[in-house]
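A single protein chain has been omitted; all remaining protein chains appear in their positions.
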Amino acid sequence: RIMRPDDANIAGNVHGGTILKMIEEAGAIISTRHCNSQAGEPCVAALARVERTDFLSPMCIGEVANVSAEITYTSRHSVEVQVNVMSENILTGAKKVTNKATLWYVPLSLKNVNKVLEVPPIQYARKEQEDEGKKRYEEQKLDRLETKQRNGDVIFPVINPEPHTVGYSQSSLIHLVGPSDCTLLGFVHGGVTMKLMDEVAGIVAARHCKTNIVTASVDAINFHEKIKKGSVITVSGRMTFTSNKSMEIEVFVDADPFVDESRGRYRAVSAFFTYVSLSKEGKPLPVPQLLTETEEEKRRFEDGKGRYLQTKAKRQAQMQQAAQH
Amino acid sequence: RIMRPDDANIAGNVHGGTILKMIEEAGAIISTRHCNSQAGEPCVAALARVERTDFLSPMCIGEVANVSAEITYTSRHSVEVQVNVMSENILTGAKKVTNKATLWYVPLSLKNVNKVLEVPPIQYARKEQEDEGKKRYEEQKLDRLETKQRNGDVIFPVINPEPHTVGYSQSSLIHLVGPSDCTLLGFVHGGVTMKLMDEVAGIVAARHCKTNIVTASVDAINFHEKIKKGSVITVSGRMTFTSNKSMEIEVFVDADPFVDESRGRYRAVSAFFTYVSLSKEGKPLPVPQLLTETEEEKRRFEDGKGRYLQTKAKRQAQMQQAAQH
Partner (left out) sequence: RIMRPDDANIAGNVHGGTILKMIEEAGAIISTRHCNSQAGEPCVAALARVERTDFLSPMCIGEVANVSAEITYTSRHSVEVQVNVMSENILTGAKKVTNKATLWYVPLSLKNVNKVLEVPPIQYARKEQEDEGKKRYEEQKLDRLETKQRNGDVIFPVINPEPHTVGYSQSSLIHLVGPSDCTLLGFVHGGVTMKLMDEVAGIVAARHCKTNIVTASVDAINFHEKIKKGSVITVSGRMTFTSNKSMEIEVFVDADPFVDESRGRYRAVSAFFTYVSLSKEGKPLPVPQLLTETEEEKRRFEDGKGRYLQTKAKRQAQMQQAAQH
């Protein structure tokens, strides 16, 4: 698909959210196809989780996005999909890897959306592939349980905030879920939710540093709760941490099925996005430090620093490993 | 929400219709939420009327639109919502008030769309607020009745019209109502209708003066008739009046539920839009005078002049009042 002006920011960089949406659509297609490959109850694959995703190089208006997806592991009730995105400049022929993402889907029955069906197993070329997949499966399962606990936070508005404080850049948007946002089951596509989350995170980042910003990475996102057609989604973001050249933004998604009496507003998803600020030449710019005021903000800043250092250490370990080979 | 290239004209000014659509969405959400706040029949709030709205300053691509909504009055069967729109340049931090709009909603039962439900009353901080709200309620009710009468006019096409005549710039579009245009009840969102109306009015204005034009204000719009999913909407606009620096365009919306044999084409909405022409520096430009030919056109020109002078007088009175305080 050719990237259009609406897919991008003013500087011409395609929004991370647009890319996440394409990734999720590819994942949903391949996993729904797989889960229906054996005769049985028809089902639709619903996104349960996206692993941490790095945006390796920016994509621009006029470039073509090539999205390819492959099923890499199946457990009894879930499918792991690896999606690769390449940006291709069809004028120069240059191709660059933009993303490699890993997504987990769960097949829900078309007749009864609360029923999770069984997944047909895939064949592995080598035994190790299955073992490694199983390890990834166990890890993500644990992480899913953890995030389910901590989902209770709320963003309060601040009157007349100072620049570079948390309150200054925090933002939220509401969106009424329309039919085109939804799967055949009548629930919001995970990709649509991620696109809205990236939009809010981008506004928070731009308000903080007042320059051109791009998505650098997204931490693992768990989709604990489905969001029904006709609901109102509130997406809120606040900055949690800044390093010299990056900003971490926490994003919450709350769903309010407000016509449906049986249920009040609930937290559907939360995630951390990392942004960098780019100069006109595409070089990373220094980021103003986040001013933390309350105890809570200081704690979150330290937590963010922890995640930042952990990611940095992991990346360095990978690079050393790669250098040794 | 960040304003994108598709939200704006070539000069980068966000279409008035895009803003009206955001306003209406915010109003629909807050009033639907309010009307469902007490146990009872679930309902969806349908737009009944938008009060006259001024576009105080243009919004541009890349700016963030901040929309806030508040319920200011409830009658037995209707809700008054005040919506404010601010444009924020997230690079400079500059904020400007773009619009203040007042909308009236009516709760329709989800089970039976022809049933208007009761609205839970709101609490007023001061008794005067309730009295003033009641006054506004009575006034709009009267105006609604009046416009219901005069809704019969049709736009006839003109062959080979001269520049600056009514026939030269008049325009119409048809639109097939899709699922995303509709509420849960299967009727077109008022905001979608207003966006189409602004689109036609803008084309009429641009055809007349062949420059960059922006919406300056919209007169009160009454939504007498619902429009069903699958209908074809015809939106037609014709210029009625020009002052030195503004153009008034009358817009009609006709709905044709053509698959539904029981009903023919009907007039759903009509309204007056005022446009100004802007130079590249954003200064208002003189507008070519409208050439009226028929008796009808001359009468409509005089009516438009009346509305123009009345608005001007009202604005001057407000300014004097403000200066005295």
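In this document, chain identifiers A and B correspond to the written order of the chains, with residue numbering beginning at 1 in each.
To be clear about the criterion, a contact is a pair of C-beta atoms (placed from the backbone, for glycine too) under 8 Å apart; a residue touches a chain by one contact, two chains touch by 3 or more.
These numbers were taken from a predicted model, which means no experiment stands behind them.
Of the candidate positions A:110, A:158, A:278 or A:291, contact with the unshown chain belongs to A:110.
Contact with the omitted chain, checked across A:91, A:142 or A:322, is made by A:91. The residue from A:29, A:56, A:86 or A:116 that touches the chain not shown here is A:29.
In the full complex, subunit A contacts the hidden chain through residues 1-2, 4-6, 25, 28-29, 32-33, 36-37, 42-44, 61-62, 64, 88, 90-93, 110, 179-180, 184. Counting over the whole complex, subunit B has residues 5-6, 9-10, 156-157, 159, 171-176, 178-180, 199-200, 202-203, 206-207, 210-212, 229-230, 232, 256, 258-259, 261 touching the chain that is not drawn.
Methods note: only the chains that are shown with their structure count from here on.
A turn of 120° superposes the CA atoms of subunit A on those of subunit B, with the angle given to the nearest 5.
With centres taken as mean Cα positions, subunit B sits 37 Å from subunit A.
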